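Here the complex is missing one protein chain, while the rest keep their positions.
This part shows chain A:
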Amino acid sequence: MDIFTIIFWVIAVVLFVVSLMKNRNKTLAAMKKSKSMMGGMVGEIIAIIFLIGLVLTFIPPESIKTVLGSSNTFLSTVISAAVGSVTLIPAFVAFPLVGSLVDAGASIVPAVAFLTTLTMVGVVTFPLEKKEFGTKFAVTRNLFSFGFAIVIALAMGVVV
């Protein structure tokens, strides 16, 4: 667990104890409520996690290197953004990967597009987002995120 997760735990537990002391019955009622809300999500989340495992087997991080390093910048930017949308690579894998490419002289535009869609666009988590916030919200948010990832990437290419 990194330090931030630990802090998160400490804050949550402390607040929870406060809420128990302040109003025991209301806390218990709220727990029942949260349980029913999150209970429905846990199965989906586990399914998503195993889906990520599958995706990583078929699109391993190393293969992303070839896409990011391709010479046609426009095409590789769009493909990188698409690959970033469907995969979910831990940050501690993604940054060294992209860092080594940029050091080797690859264009940063596809790299930025990839890094941004990696976290902001979630094709794998889409079913859950759709269930919780509705189709319109999920589709619009992911499309906008994809578009803005490309905009951020192009702007970075100009500025940096």
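Everything below uses one rule, namely that a contact is a pair of C-beta atoms (placed from the backbone, for glycine too) under 8 Å apart; a residue touches a chain by one contact, two chains touch by 3 or more; residues count from 1.
The rule is simple: contacts and distances are computed from a predicted model.
Look at the chain that isn't drawn here: its UniProt entry, checked against "Putative phosphoesterase", "(2Fe-2S)-binding protein", "Cytochrome c-type protein" or "4Fe-4S single cluster domain of Ferredoxin I", names it "4Fe-4S single cluster domain of Ferredoxin I". Residues touching the missing chain, restricted to chain A, are 1-5, 7-9, 12-13, 15-16, 18-19, 22-23, 25-27, 29-31, 33-38, 41-54, 56-58, 88, 90-92, 95-96, 98-100, 102, 108, 112, 115-116, 119-120, 122, 125, 127-129, 131-134, 136-137, 140-141, 144-145, 148, 151-152, 155-156, 159-160 (touch as defined at the top).
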